[in-house]
Structure formats: structure tokens, C-alpha cells
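For this depiction, one protein chain was excluded, whereas all remaining protein chains were kept in their positions.
Chain naming follows the written order as A and B, and within any one chain the residues start at number 1.
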Amino acid sequence: MDINKSIKIKNYNEYVKQKMPKSKVFLDCIKAFFVGGAICTVGQGLRLLAQEVLLLDDKGTAAFVAMVLVFLGALFTGLGLYDVLGNFAGAGSIVPITGFANSIVSPAMEYKREGMVLGVGAKLFSIAGPVLVYGISASVLVGIVYFILHACGVATPL
Amino acid sequence: MDFMDFVNAFWVGGLICVVGQLLLSLTNMTSARILVAFVTAGVILTALGLYQPLVEFAGAGATVPLTGFGYSLATGVIEAIGEKGFLGVFTGGITAGAAGITAAIVFGYLAAVIFNPKIKK
């Protein structure tokens, strides 16, 4: 018997999809909303701190918030807590900048035994690398377009 | 006033994460792809002038999600072009993101050196 010929199901992937245990999309979105929102609220608190107490300007504030959140993301990843949060919150803890820090620390930690250069050093960028490549490339493209439009005297939104 | 800033940061940031969650649940995208998509989306939305109002309204609710990183790259480039001309296309992005990127590398490196991965019980 060859199961490829005996089977009556035409589209196996469709069939699997129908029977598959479904992830609870609505519930997952609620969790992502609250955790993601909470992380952003912490960020807002840091902004307030930077502006009102440390008296930083706009750029300084943005830098301060990013640095502190990245530090917290790295710390909680190291302590082994961030993936527990990620399991619960899904995108709620992936999308904030703390998730970016998690994506940097977790592979670097994992590959430490492969050495400090090709292990930690290289794997540090296994997910962060693509983020920088596409983020920076996109910004350069935007810059070129903006530069040309500006040179031609066309008004741009910013 | 301050209190409303917090409320707006919470719900806007939360909603941006819900977009990510929908991608995660419905399209089987991995977290790496979601991060890349959000940074790129942030750059593009900023260039179209759509992200700036959101940052003004929601503060950290718009800057903390990774779209906010795209926002700072794009605004950095545009600002630098005004100051340095074409050179700004290349210097603006990283300059604006310098604090976040350097913090990520340094803290990431330190955390990776200090801690070891654990299997959760």
C-alpha cells in the first residue's frame, strides 16, 4: 500500500489546518495588549524621569529611555525571566525594544560555549543583524528620496 | 496631563503589540521577522509623515515598540540631510539610533558573558 495513492484527502495541509488545535488568537491579543502596554508605560515613566528630573532634551530623553529599557531587557533575559514572559505575552514582549534586547542576548548566551568571538560575538547579531540591516537600509532609501525631493524643491511631510 | 500621557502610552503601545500578535498567530511569522518588519514599517511610516503625530500623541507608546526605532532612524536621516546635505543620508540613521544600538551591544554582551541559558522547569 502506498499511502500517497491510497489517501483520499486532496490537500493534506488544508486537512491538517482544519483539525489542528487552534491558538486562542483573541486571548493572545489581550495578553499582548496588556504586557506590551505595560512595557510602554514603563517607558513613559522613564521619559518623565528624563525630562523632569534629569532635565534632558528630546534627543537625550529618547536615548535615555532606549538605554534603560535595553538594559532591563538584557538583564531579564540573563536571569531567565524574559522567555517566561514571552511565552505568556507573545508579541507583547517581542515588539517593544526590550524584545530587541532579548533577541540579542539569547543567542549570544546560547552559543557561549562556541567561544567568545564566533560564539558570543557573532551570535549577538543573529537576529539583531537583520533588524539593523533592514532598518538602516530603509532609512538610507528614505534619505535618498527625501534628498532628491528636497533638491527639487518638492515639499515633504517632514 | 501627565496621567493622560501614561494612559495614551499604554493603549497605543498595547495596540501596536496586538498588530505583532496578529502576525504571530495568523501568519506563522517568527519573532525575528516581526522585529525586522516593525523596524522597516517604522521607517516607512515616518517618511510618509504618519508616525510623527503618533509619537506626539502617545510618547513612549509609539517610541518603545520597535517601530519607534525605525522612527528614530528615519527622523535622524532627514534631520542630518538638513544639516550636512547628502552625507546625512549615511550618518543620520545610526547617529540617532546610537544610544539604543550601543546599549544593546554592550549590555547584550555583558549579559551573555555573565549568565547561562536555563531550561525552565
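In this section, a contact is a pair of C-beta atoms (placed from the backbone, for glycine too) under 8 Å apart; a residue touches a chain by one contact, two chains touch by 3 or more.
Assume contacts and distances are computed from a predicted model.
Undergrad: Pick from "Polar amino acid ABC transporter permease", "Stage V sporulation protein AD", "Tat (Twin-arginine translocation) pathway signal sequence" or "Imidazole glycerol phosphate synthase subunit HisH" the UniProt protein name of the chain that isn't shown here.
TA: "Stage V sporulation protein AD"
Undergrad: Contacts of chain B with the missing chain: which residues?
TA: Interface with the chain not displayed, on the chain B side: 24, 28, 30-31, 117-119, 121.
Undergrad: Footprint of the hidden chain on chain A, which residues?
TA: Residues 1-4, 6-9, 12-13, 16, 19-23, 28, 77-78, 80, 82-90, 93-94, 99, 102-103, 105-107, 109-111, 113, 127 of chain A touch the chain absent from view.
Everything that follows uses one rule, which is that only the chains that are shown with their structure count from here on.
Undergrad: Counting in whole Å, what is the centre-to-centre distance of chain A and chain B, each centre being its mean C-alpha position?
TA: 8
Undergrad: Where on chain A does chain B make contact in their complex?
TA: On the chain A side, the touching residues are 23, 25, 28-29, 31-48, 59, 62-67, 69-71, 74-75, 77-80, 83-84, 90-92, 94-97, 99-101, 103-106, 108-110, 112, 116, 120-121, 124, 127-128, 130-132, 134-136, 138-140, 142-147, 150, 156-158.
Undergrad: Would you tell me which residues of chain B are touching chain A in their complex?
TA: 2, 5-6, 9-26, 31-32, 34-36, 38-40, 42-44, 46-49, 52, 58-61, 63-66, 68-70, 72-78, 80-81, 85-86, 88-90, 92-94, 96-101, 103-105, 107-118, 120
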